[in-house]
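What follows is a set of notes on a single structure, which appears directly below.
Of the protein chains in this complex, all but one are displayed in their positions.
Let's look at subunit A:
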Amino acid sequence: MKVPVGSSCLKDLRMSPLLWIHVSLACGSTCPWSVGPHVPGLCLCRYVKEGDKVSQFDSICEVQSDKASVTITSRYDGVIRKLYYDVDATALVGKPLVDIETEASDVVETPAMAREEHTHQEIKGHKTQATPAVRRLAMENNIKLSEVVGSGKDGRILKEDILNFLSKQTGAILPPAPFQDIRTPPTAPPPSAAPSPPAPVFTGKDRMEPLKGFHRAMVKTMTAALQIPHFGYCDEVDLSQLVQLRSDLKSTSEGRGVKLSYMPFFIKAASLGLLHFPILNASVDEGCQNITYKASHNVGVAMDTSQGLLVPNVKNVQLLSVFDIAQELNRLQTLGAAGQLGAADLSGGTFTLSNIGSIGGTYAKPVILPPEVAIGALGKIQVLPRFDPSGQVVRAHIMAVSWSADHRIIDGATMCRFSNLWKDYLENPARMVLDLK
């Protein structure tokens, strides 16, 4: 029968779950699942969508029935033209699942509910059973079906049998096994690579996506934040003594299971300063009618996480030791890294420090996070030449700090005096010990 080249016909090749099970399993009397009256249907999840090209044996969908999870594969090469069920729907046993359009190089009449879904053909007195797709593959590779041993039911020839036959003939590599990542075991473990920035992907097209969730909240909050009249104040701090102190204390802290960075010292020094300048730990209401002096020093620490900028805070720093703060920071950092920070840790902050220097940078212009009135950004610690009291050039560990404050209630002099006090504690850590509460 002549078929115009290039035409395709939509066959009524319906794949019914019941039919599929029956044909593919070939298990004689025992059917693996009882699709009787007590199992009305199957629950569905899907790998393909309409318009997708599929080959024979590609996975179409996954269904569940009677405690078994089954992957249903395509019997044909072709294009998915219609899906009868949505994801998560319950499919009815005996009803069609999907329509597949195949190319009509040989036209096959297949009634919808036929038990035998293959054609057979007499070759030299033998009945050779194979689907149209398998038949075409054999033809394209000049293989006589009579020479191929079929491993399917009743000696039916499957696609794999053709491919096996080919590989034996030509020594060609077999098509990839279902699990494609098998390699011969490495003789030495590969060296662990340093974390590299994600490779940029260039698609050449603009991409638009709506702002959702957390990013939407950030837009709102940052817009409001910049309504606050900010002023900035910057300075540099000589941390040489603190560097020495931390180095001395690091092993003790690690002995107690806590990693000690510089942040706990910065946070505690800020709290000691806030005791003298409580206006920096305050909040104003929306109309700027009332100012609330907050009793607790809940110092927020800006963290760069996979979700973006998050600012969990350490509660009641005025009651904590440097070690306590370090411990709490460890806990928050672990949760932040796992994306598991809760609302309790993320709200209630009264003052914020942002250690942008841990990534890089010196001076910054931080944005105040409402409902707070002040924020400090810390640059990276650099070893720079400075003059000591006797006029000699020495190595000094210098860090820049950039403060921003709400100019409606805070003036430059207040910010400057707070910064000087904070700086004094860090440049002379022994004085912190004197004033520790």
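Please note the rule applied: a residue touches a chain if its C-beta (ideal position, glycine included) is under 8 Å from a C-beta of that chain, and two chains touch if they have at least 3 such contacts; residues count from 1.
Heads up, the rule we're going with is that contacts and distances are computed from a predicted model.
A chain of the complex is left out here; the name its UniProt entry carries, from "Ribosomal RNA-processing protein 42", "Arginine-hydroxylase NDUFAF5, mitochondrial", "Trafficking protein particle complex subunit 2-like protein" or "BPL/LPL catalytic domain-containing protein", is "BPL/LPL catalytic domain-containing protein". Between the chain not shown and the residues A:C61, A:L97, A:L369 or A:M432, the one that touches is A:L369. Within the set A:N142, A:T203 or A:Q340, the residue that contacts the chain not displayed is A:Q340. From the set A:K144, A:R216 or A:K365, the residue in touch with the chain omitted from the display is A:R216, counting the whole complex. In the full complex, subunit A contacts the hidden chain through residues 24-27, 30, 32, 43, 45, 57, 62, 64-65, 67-71, 73, 87-88, 90, 173-174, 177-179, 181-187, 212-214, 216-218, 220-221, 224, 285-286, 307-308, 310, 335, 339-343, 346-347, 369-371.
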